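Missing here: one protein chain of the complex. Every other protein chain is in place.
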Amino acid sequence: MTALKGILGYLVTPFGENGRGIDADILRITVDHLIEGGVHGVAPLGSTGESAYLTDDEWREVVEVTISQVAGRVPTVVGVSALTTEKTTRFAALAEELGADALMVLPISYWKLSEDEILTHYAAVSEAVSLPIMAYNNPATSGIDMSPELLVRMVMELENVTMVKESSGDIQRMHALRELSDDTIPFFNGCNPLALEALCAGAGGWCTAAPNLIAGLNIALWEAVCEDRLDDGRECFYKQLPILRFILSRGLPATVKAALRLQGIDAGTPRLPLKPLDEEAVEELAALMAAAGS
Amino acid sequence: MTALKGILGYLVTPFGENGRGIDADILRITVDHLIEGGVHGVAPLGSTGESAYLTDDEWREVVEVTISQVAGRVPTVVGVSALTTEKTTRFAALAEELGADALMVLPISYWKLSEDEILTHYAAVSEAVSLPIMAYNNPATSGIDMSPELLVRMVMELENVTMVKESSGDIQRMHALRELSDDTIPFFNGCNPLALEALCAGAGGWCTAAPNLIAGLNIALWEAVCEDRLDDGRECFYKQLPILRFILSRGLPATVKAALRLQGIDAGTPRLPLKPLDEEAVEELAALMAAAGS
Amino acid sequence: MTALKGILGYLVTPFGENGRGIDADILRITVDHLIEGGVHGVAPLGSTGESAYLTDDEWREVVEVTISQVAGRVPTVVGVSALTTEKTTRFAALAEELGADALMVLPISYWKLSEDEILTHYAAVSEAVSLPIMAYNNPATSGIDMSPELLVRMVMELENVTMVKESSGDIQRMHALRELSDDTIPFFNGCNPLALEALCAGAGGWCTAAPNLIAGLNIALWEAVCEDRLDDGRECFYKQLPILRFILSRGLPATVKAALRLQGIDAGTPRLPLKPLDEEAVEELAALMAAAGS
Partner (left out) sequence: MTALKGILGYLVTPFGENGRGIDADILRITVDHLIEGGVHGVAPLGSTGESAYLTDDEWREVVEVTISQVAGRVPTVVGVSALTTEKTTRFAALAEELGADALMVLPISYWKLSEDEILTHYAAVSEAVSLPIMAYNNPATSGIDMSPELLVRMVMELENVTMVKESSGDIQRMHALRELSDDTIPFFNGCNPLALEALCAGAGGWCTAAPNLIAGLNIALWEAVCEDRLDDGRECFYKQLPILRFILSRGLPATVKAALRLQGIDAGTPRLPLKPLDEEAVEELAALMAAAGS
């Protein structure tokens, strides 16, 4: 696989009637929607994909449908995050078997983990597959905060852990990742309202659900930074910032599913305990999207 | 059921060979160990019980074995905490069917939940059973922090939610619970190093894994406060505080299982990613237990 | 001096016409008001006394007037908190010369201080006087958070530092102070809404501005805990808690001066940038005082 970079778009997981099972047809449409929008990779079963709320069979179906629909047009990065090491390694191996190009692994243990426990967890995943793994830090959802020192150590020590995704929202973490690795480890931004600064600071890409709404603006920001057109990048960033902030603060599954419906794609609603956006929020979102020209 | 009060002891979940399945024999021994230690109730499948790491079948087995072994000697309060509302209500109904006396419900959704989402989640559980439910706030493990205002509102509005357990460690939350409910809602302490103050502030009990180690000291503290012997209570609290702090900071499943082994009960080790205590920590724990006279 | 213990009441600093100078007559009245209320000591020039906002001459006058009016009826503990070590030691020596019984020293440096800098600061004060010094931790106002370890170390190493006052609001700090010193260092509570628990945990007293409003309730809580009457103490605490919370959240100088006026003592208003309570807040305060029977 060539190195991942650029805009990696998260997929939602559309459910079937009454919220049961997967709606494979709609899932295929959302895959095409992202790729036609121009993303450089797609990422099913991340936070946006409600992976924590799926059964094992549903999880497998999402991987299968996504990979068959992507059909190699761009890389597919599968999110693998389960509460036990046993299940995480099982899912990682399954994703590889089904054709994933890379894995994104977030530790989501109920209990806080020590550095030793985190390292052992990632080592087990690394040994279970031969795919490149992105170590993913997102303390707000996982409850576990991995320091840049630990992240760099894992890339150095574990064969298949080769990339980092940072979603803490603290730009100093990215500075540290670059410095500690002497600029040898690709790091990706996972905090939407930090996109401009992360790319300016040297991030190799941006993992985001926003391309479901505003792929053009996301791509334009990436290209402006790559081409040293900072003024354009800044203008483009502030144009999309209100939407980035909205989808983050109101919850990605609910906001992205609502935004897809505003674009004519009925991806349904999230699973309880998550609730869909109320009408007022949908109107606010529609206005933000209109203002951004999307 | 008469009202719950006093010391509610958490059970660990002993696994079978190579960490697979439940070791029902050892589970029965730990149940007896707690009851013979004098606890006023037992609580399987809480955080200490690694409930997040069990399969559905294992979960059911733990409930069945526990209730049959308790055999009505004290109330059994079953922890019910799953990532979706669907699974939470299903488990709640199952626990009732299997004979639980009460439920303890912690919201552990991957995503942060709004107050409306939390309320809807508890309402669904309340409607699914006819057992008393303890709403359980533990932001450190669940990632969701429920304010005293929300907790009191849920007890007022939801028929079967009748008690609160507070594990945030902030004594002001307990003051607020008492004031907001005009001292009508029983609240339980779930933060071990806060036990003296919570009981002094009026907590109706203390939910804790410590009776697996030092049931005598836990009971003595409870009785001293009940009997207005504050000097005795204070002395007794400071005697057990180093152990309370140790088991909290080093992780309950690992520390309690190690402590059981020190007492001759082989409850095995936690499931990965959780690791057992290393030798040095076991020695520290043994020394603390010896110093406390247990 | 016999050991300090019990309720130490903070004095406000009443200003003269148009906020200029000290109103010594009113200051004398507030001293008597506290002592007649039953406090076990008075403390001028703490946070409540707006010491940070006084000129050097005003500071000296407050010490002189207070000590002459107290006239040995109870101990006088003078707050000494200046931005430089030079000024702090100068004020400490002055307070001793003017007859203070003890000093309360809060580090309020503009810059965060290292542990070494804090230790050197307290050492200089300790060497400048022969009075007992209370090391005072209040991160919310001083911006500097001293750990229990550092506080205990200073009492151990510095001749005249003999007591600690803890205002962080974290009861675990008090546990640590007691444990680290083997129960040999007197610690005082400085966080009003923590009064019940601090005393239950073994605090040797409570430094508070509340006796300006409700001395009777403050004294009653202290006596109940001393006499092992926990039920009485709890009832008494919850009766005064709404007032304790109000004066803390709305700012002590403004709330206490308003409360004195409600009792017929015109202590004026705080110095800008602090503003007096608005009318609505004064009414709320009056209602709380009436409800507490004061």
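To keep things simple, chains are lettered A, B and C as they appear, and every chain counts its residues starting from 1.
One rule holds for everything that comes next: contacts are C-beta pairs under 8 Å (C-beta built on N, C-alpha and C of every residue); 3 or more make two chains touch, one makes a residue touch a chain.
All of these numbers come straight from a predicted model, not from anything done at the bench.
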Option touching the unshown chain, where A:86, A:145, A:197 or A:223 are the choices: A:197
For subunit A, the residues touching the chain missing from this view: 169, 171-172, 175, 178-179, 193-194, 196-197, 200-202, 225, 228-231, 233-234, 238, 241-242
Positions on subunit C where the hidden chain makes contact: 47, 50, 52-53, 83-86, 107-114, 116-118, 120-121, 124, 140-141, 143, 251, 253, 271-275
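Operating definition for what follows: only the chains that are shown with their structure count from here on.
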Whole-Å separation of chain centres (CA-atom averages), subunit A against subunit B: 35
Geometric centre distance via CA averages, subunit C-subunit A, whole Å: 52
Subunit B, residues touching no fewer than two other chains: none
